[in-house]
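A short worksheet on the structure shown next.
The complex appears here minus one protein chain, its other protein chains still in place.
Per-chain numbering from 1; labels A, B and C assigned in written order.
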Amino acid sequence: MSKQDLLSIVPLFILTSAAILILFSIAVKRNHKVIYGITTLSLLADIIFLAVAEGPATWTVEPLFIFDGFGKFNLGLILVTALAVTMLSYAYFEQREERKEEYYILLILATLGAGTLAISKHFISLFLGLEILSVSLYSMIAYLRKRERSDEGGIKYLIIAAFSSAFMLFGMALIYYTSGSMEFGAIGAYLSSLPELPIIMMAGFGFVVVGIGFKLGIVPFHMWTADVYEGAPLPVTSFIATVSKGGVVALLVRFYSQVNGYQYNSLVVIFTVLVIASMLVGNFLALRQHNVKRLLAYSSISHLGYILVAFIAGGSLGKEAVSFYLVAYFITTVGSFGILTYLSDKDRDAEWLDDFKGLFWKRPWTATSFSAMLLSLAGIPLTAGFVGKFYIVAAGVKGNTWLLVIMLVLNSAIGLFYYIRIIAIMCEKQGATDANPSTLRPSIYLISGFSVAVLTVALLWVGTFPEGLIGLIRSLLSP
Amino acid sequence: MILPGFIVSLMGGGILAWIASQKSLVLTRWISLLTVTVNLLGALVVWWQQPGVSSLWLLDYSIPWIPQFGISVHLAVDGLSLLMLLLTFFLGAIAVLISWKEIQNRVGLYHFCLLWVLAGITGVFLAMDLFLFFFFWEVMLIPMFFLIIIWGHENSRYAAFKFFIFTQASGLLMLVAILGLYFVNGNQTGNYTFDYFHLLEANIAPGVAMWLMLGFLAAFAVKLPVVPFHTWLPDAHSQAPTAGSLILAGLLLKTGAYGLLRFIVPLFRDQAMVIAPWAMAIGVFGIIYGAILAFSQTDLKRLVAYTSVSHMGFIMLGVFSFNELAAQGVVMQMITHGISTGALFILAGFIYERIHTRDITRMGGFWKSMPFLGACGLVFAMASLGLPGLGNFVAEFLTLVGAWQATHKFTIIATLGLVAATIYSLRILQKVFYGTQASATMLVDLSIRERFIMMALVVSIIWLGLFPQPILNTSKQPVKTILEVPDTARTKDKSMQIEIVSIQGKGGRYE
Amino acid sequence: MSNLLWLIPALPFAGSLILIVAGSKLPKKYVPLIGSGSVGVSAFITLLIGMEFITSESGSVIKQVLWQWIDVAGFSPAFGFHLDSLSLVFIFVITFVGFLIHVYSAEFMAEDEGYARFFAFLNLFVGSMLILVLADNLLLLYFGWEGVGLCSYLLIGFWYQEEKNGSAARKAFIITRVGDTAMAIGLFMIFKTMGTVNLVDIQGQATSVWTVGSYEVTLIALLLLGGAVGKSAQLPLQSWLPDAMAGPSPVSALIHAATMVTAGVYLIARTHVVFELAPTAQFVVGVLGAVTLLMAGFSALTQYDLKRVLAYSTISQIGYMFLALGIGAWSSAIFHFMIHAFFKALLFLAAGAVIMALHHEHDMFKMGGLRKKLPVIYWTFLIGAASLAALPLITAGFYSKDQILWLAWAGEKGNTWFFLAALVGAFITAIYTFRMVFLTFFGEEKTQVSHVPGSLINIPLIVLAVLSTGAGFIEVPHSLGHLQWFTDFLSPLLPITIIRPGIESTEWMIQLLAAGLSIGGAGLAYYFYGVRPSLHIQIKNAIPQVHNFLLKGWRFDSLYDWTFVKPFVYLSNVNKNDLVDWPFNALVTVAGFIHRLFAFTQSGILRWYLIGIVVGAILILTLGILI
Partner (left out) sequence: MTTIPAEYGLVLATVLFMLGLISLLIRRNIVFMLISVEIMLNAAGLAFIVAGSRWSQADGQVMFLFILTMAAAEVSVGLALILQIYHQLKTVNSDEASKMKG
């Protein structure tokens, strides 16, 4: 291993060591604040390292990892999002009675897994990343183990994740069986020597798609999403919605482009069907949903569909669009769940629509940022979501995937309904009597509030002046 | 610098008004009134100083925004935009004034929304970059949505949703079309840009162009609205607060008409000519359909809303007649309809403030207790039925004269729409002002502020009816440019030209 | 002097504006001063300009362009006035009769709470009417045309608190608007072919643009005729006028007798070039006139309401004018217009005074014996009635109507049917006119007189009575001395009617016939209503259906009600909730249904979810293998 190799995987090291450090720290003394500090600092350090570390534009750590612009970008995105989730977690868990400290270990490990996915170029690293992520998530989802729904979510996620992992592994085995390699590039090279996709290979791809589809929560592998989102503690939900999906999207894009999946009509058709189904089913499921967590879950299904529209459209613009939309979507999703977190009290999460009644008049700022988040999800200008959607439509139009573009437009229109419904409810005149549940010092909420504010500003900033972000993505993505 | 100034000042004024509401509501109202008035004066100054009719673009402002996509903040004003700006600020000021007493809760937020709607509309009228245009197109909806849902009437949620989803969904189709245009042009010229002036020269294959045009048309047709897509309008108009209805009817609908003139005709001239008979047909159908529906409504605001549907049919007819007369008529129609229908909504608002109902079966005999209101109602009912001497007549007559050059049968039907307009307009007068007053309580006639508002509207509608020429002069050059077939297009496609001739020829006979 | 022309319409407008803005605050005595004063000054200026016009060389016109109204792509009507002999006659009648009616109204309306409003509207009307007749282009004419329509609407519905007044006003406006629409289309056509709407240009160029009898010009003429029949209450758009009597009597006098309803006559006379190029259309004008005059005359025979008799009589008399226009007797039509304006205004004003005197009693059968109680009114009414019935030699109506009768017989475009219609019409006119007189002023007194009119009412009546008698002498037929001042005055503008050769000698026979018929009619009326009053009741009872049919104006209202109003209202009400909304709402319902369907799959059961994944896997594999 060369020095550059080592240097490259420092981000992973930092996370690993942070996890170990927290373990030790817990062994010495349980202190939520300290652990929280360690987590935040290590994530920050990681981000800073990633930002300042110099090195070649692309560096591969054979055979497992590749550090190119796309990988770095996604890694960075995952780390930042993880940081944001951490920020939101503190107040949330501080209210709970469970032991809070191990959560951070799991969080860091899950981030590690997702990060690994983002830079992997080999089935083994893929598998490891995926499983580190998954296993951590099982525990995270069921973390508030006294809550029935938490456990239910955990077990559902576990069984389904393992089930789909099995599919994916079997698929990888089939691919390996045919091509003789587990490295994406080599598989691509093997395939390019063949006139068409061998049937076993095809089956392998199909099984891998099942696994990936599960993680992304696209139709028909989406059914767990709502239950898990609902059952999991809010910060975890936001983590699942963002980091875990982001890593897999990065992986999918890399894998697909390396094996050059665009040339296989059947794959394109499969994805097209899945994407259209995701958009439609997600939106229709969300349409009259009364539980905001579930609603956001269903909306995430359709949003993944939107992202994959750009993915199918392909090309450099498609890749950019995916990256950009991920950013926008992450900001928005973390922001939305952050607001839910912010509004949650000791006993239960703020998740029913009734909890938001008259929010505009009770907590105008919170409501305003939540509206901004929802409008961003709906793709309304002045928000990042709009530019993101614009980007995707641009990619779709450029790639001539008209069917998908039209479906996207149609679905955006359907989606409008349930987003603005929440806003409408927040505007309603009288609210339920506010029992003022915050039993903690207000200063604790400061962090959450601050994070939400930062996210809102970022949302609006990216929505109004996307130039910088687009420039960054372009510079990283262009070889 | 004055062009971005318009938009920024409105946005800034909105924020300022919101902040000021913490201290004093009166201050909030004054801030927003002042902001709009200053803008109105600014626009008037631009109008005053315009260097004759010869130069098309009076002001131009451009800075890059998202250079990666060739998007810039490109604002420019020609006569057409200028007129629309004047209308926007004029009605904007009136909207602030009518809200003075009507809005008593969450005043700061209200004025914020109001000014931001105006900012969005201003942006739509100024944007010369298609992305920017779309941006503003969508931006104006959100504050409008809030205006309807927070300060609206009993069924405001349904109305707001309908409004929002209709306009958004159609807007997205336009986005797709804009992007299509962008890439078609970019692939051809290598210059990927959203700039209007560049895209004007795009050379698009007819089949593609048709689809692109339909995308644009979807957005404009819903906004205008054209008949099968009009159903959001009666709900939104009747549920919105008075200022909301005023802005909806007076300005928001005009963005659709403006879009037809600014984008559909110059960008997709040939395709627009192909669909012109259909477009005119549904326009004319809308005239009659809206008028018939208006007649049976019992909700005063809903009634007026349907008259809007009817009047907007003239715009479809005029735009797709492709001649200067009709197009100038359309421009006049945009302005005069904004004023007259806005005024009718304001009247409905005044009445609502007094008797707390919009049901015309519970009105009657108001002439006795509120003669001033009655006189104003008379003026605007007459404007609505196209009485000469009031601005709407000039608009509709020009449109019809122009349309006659293009099509006979549609023009005849549209002219019959004038009869229908008479029927519903007189019904308003009959039900509201004639007869005996149902309730025994004496109603107070308009206050000084209300009188001022009405006088401003009455004077302007009469002025437009008697001296429309300054307006027509201002819009003359832009309209000509929009209609003019550029030299390149003339030689570009001979067969298309022949087709146009045959279409026109078809309309030339007496049918 | 001639550049004061603009003041003629401007003054009434100014008066109206003052009254609208400040009317309610002005002391009551200033209101009629402003109202009548403005029209009075206009009349005075008209007199001055008229003098100048007459003394200047014949054929000259006075033009005055105030400002360019619209100028778009060649469509450039100006706000410009054009005074020639035809307009002069009209503005003379409008301002003078208008002034007299204003004066009359000052007393007549004095008790009404809408005093200022009344004068404001009346002034507005006079202004609009003046614009109509002074306009130098068709669009400005249309401006005035619609303006008078508005005022008519406002004044019919002047007593707005009564539901039926409002309905009558609406009916008037809407029906005339139907005609206006036709006229507007005619305007479009004229502009398209001629590129101008200027009246002088049209007059000058028409013959070079169209050949005689061409399809296009006929269509244009018919469309213009459409406008004219609407405004002038001719068949088939006549049904609004009787209802329009809901307005105050001065309004009926000014608008629905003297001026506005003759706008159609003006329009056709003004565009006579077009009609001359379209003989078919011109013939239609004549036919409509002839039929209308008969139908309205028969209806007038049966009415109970004093004002409705006059209304039908107005329709009938305008029918005469149309008949005259139809046979190319242009100046006769205008002459009859003028005379009609005098006597019909007189009759309406007198009727108004009667009605006021009898506490708003309109029914003639409840009147009677008023000749002693209201002598001034009796005598003036009698003079007016005589003029209307065209009693020979002494009345102006005789001279004007005789001219039409004669030309219908002798004119090149005349024919026997026209002549017969006119003749029968004259007979009926005499009957219903004197039926009125006998019922109202003779017999026993049935209702108490409560209000004896004062001088402000009497003076206008007297002036009009003088005019109704004396004005006829400016145009005396051949057989009686041959005087043609009026025709000569109009002749540079309106061509003289050509008379079939070798027919002049029969003129005295025609006159004798007409005179005999009118006297006979009056006598018949005397027999029925003076000598044997029970007879007409017997007749009525013998043929009640016919009576009712005529009473209801040939049931045109029911016809239109069934063919237009009811279907429209039905259509409107049936679609009140907008059917177009239905598919959109259905879409919402369907979306909700799909939502429930999908939500059903989210059963919360783990195995269900697993099956979902398996199904997905199978789907993917199938797709992958199939494609």
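Convention: contacts are C-beta pairs under 8 Å (C-beta built on N, C-alpha and C of every residue); 3 or more make two chains touch, one makes a residue touch a chain.
Everything quoted here is computed from the prediction, not taken from an experiment.
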**Asked** Looking at the whole complex, which visible chains does the left-out chain touch?
**Response** A, C
**Asked** Pick from C:Leu393, C:Val546 or C:Ile605: which residue touches the chain that isn't shown?
**Response** C:Ile605
**Asked** Quick one: which of A:Phe13, A:Phe170 or A:Tyr262 touches the chain that's been left out?
**Response** A:Phe170
**Residue of A:Ala142, A:Val243 or A:Leu326 touching the missing chain in the full complex** = A:Ala142
**Request:** Could you tell which one of A:Asp5, A:Glu102 or A:Asp151 touches the chain left off the display?
**Result:** A:Asp151
**Prompt:** For chain A, which residues touch the unseen chain?
**Reply:** 123-124, 127-128, 131, 134-135, 138-139, 142, 145, 148-149, 151-156, 158-159, 162-163, 165-167, 169-170, 172-174, 176-177, 180, 182, 226-227, 230-231, 289, 291, 294
**Message:** Could you pull out which residues of chain C are in touch with the chain that's been left out?
**Reply:** 599, 602-607, 610-611, 614
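The working rule: only the chains that are shown with their structure count from here on.
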**Asked** Between chain A and chain B, what's the gap in Å when you average each chain's C-alpha atoms?
**Response** 43
**Asked** Roughly how many whole angstrom separate the Cα centroids of chain A and chain C?
**Response** 78
**Request:** Would you pull the chain B residues touching chain A in the complex into a rising list?
**Result:** 65-69, 106, 131, 134-136, 138-139, 141-142, 145-146, 149-150, 157, 160-161, 164-165, 168-169, 172-173, 175-176, 179-180, 182-183
**Message:** If we count contacts the way the header does, which residues on chain A are in touch with chain C in the complex?
**Reply:** 155-156, 159-160, 163-164, 167, 199, 202-203, 205-207, 209-210, 213-214, 219-224, 226-227, 265-267, 269-270, 273-274, 281, 284-285, 287-289, 414
**In the complex, chain B residues that touch chain C** = 162, 227-228, 230-231, 234, 289, 292-293, 295-297, 323-325, 328, 365, 367-368, 371, 375, 378, 382, 385, 387-389, 393-394, 397-398, 400-401, 404-405, 411-412, 415-416, 418-419, 422-423, 426-427, 429-430, 433-436, 466-469, 472, 476, 510
